[in-house]
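The structure that follows is given in the form of structure tokens.
The complex appears here without one of its protein chains, the remainder shown in place.
Coming up: chain A.
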């Protein structure tokens, strides 16, 4: 294949991948209450509408709160799990690893139905703990993978060295292991936040009018009427996700000149 053909193919594929985003971004600036593309005129009214509308604001705050709590639970549990899976020598270790990473592969709808049938009995539908627990299930594997990757490049002789120098287990973890796997932990935390932030399948099942996350409210809005506020919200969500993902790029190459 010659270079121009290769180049053209790459551009075509790139366009194909970002085209939906471009459509949504352009649509969010329309001046008419419809999803016409391309729009006949441009305005910021749908962004205004988002910030002015009490219901949209409430679900944005809910989503952010859920995602923040999920980040804390998933990062804590996931980091500890990854360390246990990396260091532990126990029976059924690989089965345990597979089980913890399963939510990545198992269809979301299956997890959703499972959680729904349990939550309905426990009266947890539409509750904050319900959302945090549900989203933690799907966010956990991402933390575990990121931390395990960081651990796989971690030289365990550093821990032997630290212990020979007089550090006990907790000191070794606090002063040596944790700082060195920190980039992996932070990357996992960002993925956990983003996963919870735009989770829709499970959220649709476990939501109630008591508590709706942003994606749920967007879904309902699109199915009920043609309100371009959804496009504006989508753009805002995209900015949050892309911003956080960019942050992990900044974290990674840190050589670690601390103190």
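Just so it is clear, a contact is a pair of C-beta atoms (placed from the backbone, for glycine too) under 8 Å apart; a residue touches a chain by one contact, two chains touch by 3 or more; residues count from 1.
Please note the rule applied: contacts and distances are computed from a predicted model.
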{"item": "Name under which UniProt lists the unshown chain, selected from \"1,2-phenylacetyl-CoA epoxidase subunit PaaA\", \"Putative spermidine/putrescine transport system ATP-binding protein\", \"ABC transporter\" or \"Probable chemoreceptor glutamine deamidase CheD\"", "value": "\"Putative spermidine/putrescine transport system ATP-binding protein\""}
{"item": "From A:121, A:164 or A:223, residue that would touch the chain that is not displayed", "value": "A:164"}
{"item": "Residue numbers in chain A that touch the chain omitted from display", "value": "155, 157-158, 160-168, 171, 175-176, 179-180, 255-259"}
